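Only a single protein chain was left out; the remaining protein chains are all shown in position.
The block that comes next holds subunit A.
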Amino acid sequence: MTFSEKFQKTTDVKHWLGDMEVDHFLYTAGIAGEAFFVALRDKGVILGTRCELCGITYVPPRIYCEHCFAELNEYTDVGLRGRVRSFTIARLGKDGNELKKPEIFAVIDFGSGTTGLLHKLGEVTPETVKVGLDVEAVLKPKSQRGGHITDIEYFRPVG
């Protein structure tokens, strides 16, 4: 088909298909990431860093406070229990089609004064999930943990 003829699809006009090759990149965990992921893998705990001046605990940890720009090096175990600040039921896949099983994502606070951790919820249904729900982390067995955010499988309601 030539350029000037009537076309029905955008791919009927002269075009080229291309790729942006971006699937090979190395992301360094860094100082805070190293502490966080090693503690998660080896001890099964969730670490944050504390800014005493601002009264904020960063989860996951960072080596700086985004409010006062202080350097942070005080790591604290925030526990495995938190509370749902917000959640959503993701019904669509990346292709725009309905997921076979919706996934529930949440922002979880670990007590007042912590930043929220983005993660998934499990053992809960769209009907029973709510803001303010008390949840706890479900970790993979130690032998299967590799120092990834997915070493936490999901958070589930407490009790």
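Simple rule for what comes next: contacts are C-beta pairs under 8 Å (C-beta built on N, C-alpha and C of every residue); 3 or more make two chains touch, one makes a residue touch a chain; residues count from 1.
By definition in this document, contacts and distances are computed from a predicted model.
Colleague: Select, from "Sigma-70 family RNA polymerase sigma factor", "Fe-S oxidoreductase", "Acetyl-CoA acetyltransferase" or "Metal ABC transporter permease", the UniProt-recorded name of the complex's unshown chain.
Modeller: Matching "Sigma-70 family RNA polymerase sigma factor", "Fe-S oxidoreductase", "Acetyl-CoA acetyltransferase" or "Metal ABC transporter permease" to the record, the invisible chain is "Acetyl-CoA acetyltransferase".
Colleague: Which of these touches the unseen chain: A:13, A:31, A:53 or A:70?
Modeller: Here the residue in touch with the unshown chain is A:13.
Colleague: Which of these touches the unseen chain: A:96, A:141 or A:159?
Modeller: Once the missing chain is taken into account, the touching residue is A:96.
Colleague: Over the whole complex, note the residues of subunit A touching the chain we left out.
Modeller: Within subunit A, the residues touching the omitted chain are 7, 10, 12-13, 15, 18, 20, 22, 25, 27, 29, 33, 58-60, 66, 85-96, 99, 103, 105-108, 115-120, 126, 131, 148-150.
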